[in-house]
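Here is the structure we will look at, set down as structure tokens.
A single protein chain has been omitted; all remaining protein chains appear in their positions.
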Amino acid sequence: MSTTTRVPQPYWNPYIAGIGLGLVLLAAYVIMGRGLGASGAFTTLVSAGAGAIAPDHAAANPFYAEYLGDGTRNPLLDWLVFEMIGVFVGGYLSGALAGRIRVTTEKGPNITVARRLLFAFLGGGLMGIGAKLARGCTSGQGLTGGAVLNAGSWAFMLCVFGGAYALAYFVRRQWL
Amino acid sequence: MKNFWSTLTLNVRLGLVVGLLGLGALFIGNPSGTSGVTIDPQELARIVQTETDHVSVETLADWIIQGKADYRLIDLRSDTAFVQYHIPGAENVQLTALSGYGLLRNEKIILYSDGGIHSAQAWFLLKAREYRGVYLLLGGLEEWKEKILFPAVPANPTPDQAAAFEKRKQVSTFFGGMPLDGTRQEGEPAIAMPNPVLPAPQAAGAAPGGGPAKKKKEGC
Partner (left out) sequence: MIAPFYKYGLFGDFTSLIIAFLIGIGFGFFLERAGFGNARTLAAQFYFTDLRVFKVMFTAILTAMLGIFYLSWIGLLDLSLIYVSDTYLLPQIAGGLILGAGFVIGGYCPGTSAVSASTGRIDGAVYLLGMIAGLVVFAECFPLVESFYNATPMGRITLPELFQVPYGLLVFLIVIMAVGAFAGGSWVEKRMATRKGATHT
């Protein structure tokens, strides 16, 4: 029985999924004293890559240098990097169990695949820049900072929703 | 009541539960509480008896020489006494300011005063607030002066005593003290206390809020 021929199951009740997510976040706080994160793992990856390709340049750049540490430890032995690997695995597991694994491009009916992928790339680029300015993304600042009432995180979250809603009309062709 | 509950949808039930929890939080106000003092007399008595909470002056001297930075050294005396001399790397905190100072419960904290009374009392205050890694410098500053800064040797030392004294002389010199090897004459002026800032390049002790320097930041 192939997973691709299964009928995709409907998503869970959002509140139940949210409770599950919240319990995972709580577990992180109780066990590690820290919350979840995502953008940090990719930053470490980028910094490690920079360190491998151009070590002098990376050491001179304060941004890369911070993620590379003092050289005594492999920068990839990082909590967020291992967490992110888990995210890929967990996402796949859930998708496989629910018959939602499909090699496809998600897009609205009024746009081409190529255009959609271009927007995806641009959106990702903006996200990368925004996440670094804000010291985190919706997982790190939004969920994690939100749960401990971090003032900067709540300001950030307001702006994420604000920025997205403000631009939604202009990119509606992609989705609607 | 049971009938009412069963008529509700799952989402409404969840909403009610979370609303109640929120209401509870409103009444609790501050979860950490300012009192938060718990004492297990048996446990504390056991620690005192087995002396697991002590750090000897020799051990501390070793740590400073090695440049270890995984502890915080707290000097409980007045600030005038602190300025005159303090063990390198110490932070000056009065007893009353101790709880608000910013010491973390999982840090290694070593307390000292002139003798041992104030440090013992501070130890108890911190232990009552569930601080894990609190230690006393056995003998306090008096012991530090006697054993580390100004070590003495008996008049006719055995070979073992002489060898031990040689080692203590090196430690004493490191801290700017003066070994008492019998060359001082009677009636000479009292020995001045050395400069508490060590000439050695490595930073002695720990900076506030610091742990081992290589600790990675917790970002997201």
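Each chain carries a letter (A and B) given by its place in the written order, and its residues are counted from 1.
Criterion: a contact is a pair of C-beta atoms (placed from the backbone, for glycine too) under 8 Å apart; a residue touches a chain by one contact, two chains touch by 3 or more.
These numbers were taken from a predicted model, which means no experiment stands behind them.
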{"item": "Contact list for the unshown chain, restricted to visible chains", "value": "A, B"}
{"item": "Residues of chain B in contact with the chain not shown", "value": "11, 15, 18-19, 21-33, 36, 38, 104-106, 130, 132, 218-220"}
{"item": "Touching residues on chain A - with respect to the absent chain", "value": "10-12, 14-15, 17-36, 38-39, 42-43, 45-47, 50, 61-64, 77, 79-95, 98, 100-108, 116-117, 119-143, 145-168, 171-172, 174-176"}
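In this text, only the chains that are shown with their structure count from here on.
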{"item": "Separation of chain A from chain B, taking each centre as the mean of its C-alpha atoms, in whole Å", "value": "41"}
{"item": "Contacting residues of chain B [partner chain A, same complex]", "value": "10-11, 14, 213-214, 216-220"}
{"item": "Of all residues in chain A, those that touch chain B in their complex", "value": "13, 15, 19, 34-40, 43, 66, 69-70, 72-73, 78-80, 135-137, 139-141, 144-145"}
